[in-house]
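Here is the structure we will look at.
All protein chains of the complex are present and in place, except for one that has been dropped.
On to chain A.
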Amino acid sequence: MDLTKNLTLPELPYGYEALEPAISGEIMRLHHQKHHQAYVTNFNKALHQLSAAVADGDTSAVVMLQSSLKFNGGGHINHSIFWKNLAPVSEGGGVPPKGRLGSAIDEQFGSLEALIQKMNTHGAALQGSGWWLALDKESKRISVETTANQDPIVTKGPTLVALLSIDVWEHAYYLQYKNVRPDYLKNIWNVMNWNYASAVYDKECPN
């Protein structure tokens, strides 16, 4: 295992202002260039230290580095998915899913509105930091999950795949929405990239 292969910050698939007014350009800039970059940088640092610790046979150091790897690695994984989960309105953001994902949602949740309602309730209730993904088990069921801090969705189950995510860390919305998280949760659906979700669903659930 090559422990020295570094992560790099992925490009945003759209401009920083492209998601306005749902999410401001200022937030997108900070979120991508500072927060996500910090996860990448710190993960690479921890990876480097891990590589040295493994080479030295320093088991304690290896164990000590796990929380940093989990946090920063998770942060990178989660945000890389998150950027793809969003799309400007001009590129289909907010357009509800048709096709097989749409039917699966209607079948398992009753309607798209019901799913959105459920996700918003969970998201608003999540204390502290956290993520919150609607995703697809290998059992072919879609479920709404929350994870704490930067835990990636696999920590909830090894066969879980993210269809959609919403970052409810305060840095994701604070400058624009302050403490009114429910408004952020309401507006983010206007830029939700259902195309991506459908594509993942079709790939993981071939008919």
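Note that a residue touches a chain if its C-beta (ideal position, glycine included) is under 8 Å from a C-beta of that chain, and two chains touch if they have at least 3 such contacts; residues count from 1.
Here is the rule we use: contacts and distances are computed from a predicted model.
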| item | value |
| --- | --- |
| The complex's invisible chain, by UniProt name, from "superoxide dismutase", "Chloride channel protein", "AP-1 complex subunit sigma-2" or "Response regulatory domain-containing protein" | "superoxide dismutase" |
| Residue of A:Y16, A:F43, A:F109 or A:W169 in touch with the missing chain, whole complex considered | A:W169 |
| Where the missing chain touches chain A, by residue | 30, 34-35, 38, 67, 71, 127-130, 148-150, 169-171, 174-175, 178-179 |
